[in-house]
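A quick write-up on the structure given underneath.
As you look at this complex, bear in mind that one protein chain is not there, while each of the others sits in place.
Order as written gives the chain letters A, B, C and D; numbering starts at 1 within each chain.
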Amino acid sequence: MTPHFGVPEFGFLLRGLQWTVLLTLVAFVGGCTAGLVVALLRTCGRTTVEWIVRIYIGIFQGTPLLLQLFVVYYGLALLGLKLSAFVAVAIGFTVNASAFLGEIWRGAIQAVPRGQTEAAMALGLHYSARMRDIVLPQAIRIALPATIGYLVQLIKGTSLAAIVGFIELARAGQIVSNQTYQPLLVFGVVGAMYFILCWPLSWWGSRMEARLALAGQR
Amino acid sequence: GTLEDVKKKGVVVIGIQGDNPPWGYVDSSGKQDGIDADMGRAFAEYLGVKAEFVPLAVANRIPALTTGRVDILFATMAMLPERAKVVQYSKPYVANQITLVAAQATPINSNADMGKYVIGVPRSSTQDTQVTNNAPAGAEIRRFDDDAATIQALLSGQVQAVGANSFYPQRLNAAKPELGFEPKLHFTALYNGACTRLGEKEWNETANKFVDQIKSNGKLAAFYAKWMKAPVPVFPDSVPGVPFTVQ
Amino acid sequence: MQDQILIEMKGVQKWYGGYQALRNVDLTVRRGEKIVLCGPSGSGKSTLIRCINRLEAIQQGSIVVNGHRFDDSIKAIDVVRQDVGMVFQSFNLFPHMTVLQNCMLAPIRARRISKTEAEASARKYLERVRIGEQAEKYPAQLSGGQQQRVAIARALCMQPKVMLFDEPTSALDPEMVKEVLDTMTGLANDGMTMICVTHEMGFARQVADRVIFMAEGQIIEEGVPDAFFRNPQHARTKQFLGEILAHH
Amino acid sequence: MQDQILIEMKGVQKWYGGYQALRNVDLTVRRGEKIVLCGPSGSGKSTLIRCINRLEAIQQGSIVVNGHRFDDSIKAIDVVRQDVGMVFQSFNLFPHMTVLQNCMLAPIRARRISKTEAEASARKYLERVRIGEQAEKYPAQLSGGQQQRVAIARALCMQPKVMLFDEPTSALDPEMVKEVLDTMTGLANDGMTMICVTHEMGFARQVADRVIFMAEGQIIEEGVPDAFFRNPQHARTKQFLGEILAHH
């Protein structure tokens, strides 16, 4: 009745880890796409649009992700839009990530010196060419460390997908701990798995940051 | 959707608990198991469709049903009058003893004794309701997310007693046999039913016919022997405040 | 041809919020003219030349560049910007592109000429500012003077009708000022129409057809360099020239 | 008294990692002397004066300031720093303090004089650099020239024996250069000992007792301004002066 923590349990955690990775990828890809739109709208120069986007960002940065997922999952269902759990979670994460990444990238876009845009304008380049060729390539470099940092948050944040039934790593840990009654061991292993997933990214991020800082000094 | 939709699609979506053995849990190979899972599969078979399980956390079982994310709940749903106001119960199919469990050495003999200790319960569970109703005013009750955390709180000494269902003593003693965990107070026997949405007559009638059938054809007895290691108890014909049919 | 009017500003007024940066400015520039703009800090020199290629919008008056009147249509702005080259105090080279790419970008994207053509022309102008062998380097690998010369070449690649310079040498180490001024002088001798904000009075004397003095958003005085420096009319001009020339 | 030696550098060598920034520098400064230091970018001018108040540590040689020899004891460094005032190219005013607070901070903290006394002295020196009425403003609210004058007043408040200036006017708009140079000239006329890195040759001519030319970490040539400018001895000096003076 009560198995000990062994190979099958470890395998179960690994399957949870797969979900964690998959959910993270979906959220990140979705968040990047939507975040780019948010960032561009937030810097478009039209006061009304910028304010609407600001409020959008404020709402999703100002409430717990847990409750956002809840409201998307059940709220959309109440409106008669019955999405599969995966699609609902993907939407929830995408929307949340778009707010955070949008804000990170807005900062990066605005951190590109104004003279760059002016030089591009003076050369007769249109908005799309200015963004694509001049501003965004520089903004991406500036934003990379923070973006990687957010990716780490996202990996950890996917644990909240459990509330709508996803058995990702944290949930798998709960289940195994509930079967084996060795929560310390189980959560230790789960923590280590998150660490192995997140730490290389964090390390890469801070190295990028250090490099950027160095480049900035020159 | 409606019963007809389900038959057309060939899949019934069943809400179940994901981490609460032996009621409903996902085993190490990722398969949904437990007595509720067997019930669910039997129900799908009864309808002639496939079963699709949605594992739910305790607190999300009712919203998953009411918002239409699942068609029916086999999710350790104890019959309580308040719940009956928002979901439609079927006839009962499982009984559950709700008790207060503590180590042998902890002297608890009456409800009033609960006031002297810190008591843990899984939030939103039947135990939560029972302990809250029976404990003296001012008793310190700590609410955790699920059974695992509650049990762990007792084992680590963060609480001295827990509101338990029939399976807690067995699990606790497996982890720390030297403490001799035992039921101290008996609160109530509770009955679990399948839940459908309020007012959906067709679903409710189908669920009731299914429960009647497995009671009479011995299937339920087999499930009971497998999971509860006990014979099927006698179920009451009515539970106060909990109608089994659409009113 | 020599007398053709290239830029005509009439009654131009420009506000930043409540602050009026240009007050009723009239200015006519003919093809081939070289104009030096000077005046104290905050007098509106940058604002004036930035209005010419619409980096700033004006609130009143009209600006006609090479026959195109500014309305607010995007089309008109783009057409004018292609006719007007601009060089900034802080170079504003694109740091993520090589020198060559910096020079090729706008011709390809805005003029839509082919890559090979763009490259040929870029290399030609880089040679002309005597920096051809640095084409594959990134801006950060060049000295300030070299960067500014690349910026000039980049603007020339669009084959502008007129070049605007906004204090092109004031961010440079003293040693590098000369190489940039020499490049500009060369350009002037080739007949390029130029408006140049600068405090390099030696350059003004040598190159300018007209020196224009601004203060508080207005054109106060203008004249040929010799007369302007020897015999300024207005008190404000005298004071300014006194300050600027005192410590040289 | 007039002949008292205030600074004496002997055989000073300074490396940044593997790069030698100062090569065997000897320099003696007497009380009341005004010295202008010039030379191409990277020649070690800043490094030299930063060694004097130990913002940079030296690896060989000795520096004696006002009779105090630098060893590495914290005490000696602090004492010397209080005797040496320094003015930077980029002002380095503290942005979160008002002008007055900027001037009062060090006297209160390092000299431990009373608040009222510090304020009185701060106001006196602010008057002296003709900026008394700006005492309550924050640095960002002042023009560059005003900021640099505050920086001078701030250094004076510590009543230093010698003032070091590291290109004090090269971050300024041309108009503001004069007001700062005037302040410095005033200071020189009052008898302050000064070492000044600058390319303002007019100032050097007018004020300096000696002009020193550095290149590649060495003192190449020195002399009284007249002789130095009219008749430089070394090829490197001639070339430098040629470049520097060409466009003026």
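As a convention for this text, contacts are C-beta pairs under 8 Å (C-beta built on N, C-alpha and C of every residue); 3 or more make two chains touch, one makes a residue touch a chain.
One rule holds for everything that comes next: contacts and distances are computed from a predicted model.
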Protein name as given in UniProt for the chain not displayed, "Cytochrome c oxidase subunit III", "Cation:proton antiporter", "Heme exporter protein B" or "Glutamate/aspartate import permease protein GltK": "Glutamate/aspartate import permease protein GltK"
Displayed chains contacted by the hidden chain, counting the whole assembly: A, B, D
Hidden-chain contact residue, picked from the options B:Gly34, B:Pro63 or B:Pro92: B:Pro63
Residue, one of A:Phe70, A:Trp105 or A:Phe166, that touches the chain absent here: A:Phe70
In chain D, positions touching the absent partner: 53, 55, 74, 78, 81-82, 84-86, 88, 90, 92-97, 105-106, 109-111, 138, 140-141, 154-155, 158
Touching residues (missing chain, whole complex) on chain B: 59-60, 62-63, 66-68, 82-83, 85-87, 120, 123-125, 128-129, 142-145, 149, 152-153, 156-158, 197-200
On chain A, residues whose C-beta touches the chain left out of the figure: 58-59, 61-68, 70-71, 74-75, 78, 80, 152, 156, 159, 170, 173, 183-184, 187-188, 190-191, 194-195, 198-199, 202, 213
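Just so it is clear, only the chains that are shown with their structure count from here on.
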Centre distance in Å when chain A and chain C are each reduced to the mean of their C-alpha atoms: 45
Distance between chain centroids, defined by C-alpha means - chain B, chain D (Å): 83
Touching two or more other chains - residue numbers and ranges from chain D: none
Touch-based graph of the chains, sorted into line, ring, star, complete or other: line
Interchain contacts, given as pairs of chains that touch: A-B, A-C, C-D
Chain B partner contacts - residues on chain A that touch it in the complex: 1-3, 8-9, 11-12, 15, 73-74, 77-78, 82, 85, 162-165, 167, 171, 174-179, 181, 183
Of all residues in chain B, those that touch chain A in their complex: 18-22, 25-30, 54-57, 60, 63-64, 67-69, 146-148, 151-152, 155, 170-171, 174-175
Parts of chain D lying in touch with chain C, wherever the complex brings them together: 40-41, 143, 173-178, 181, 199-203, 240, 243-244, 246-248
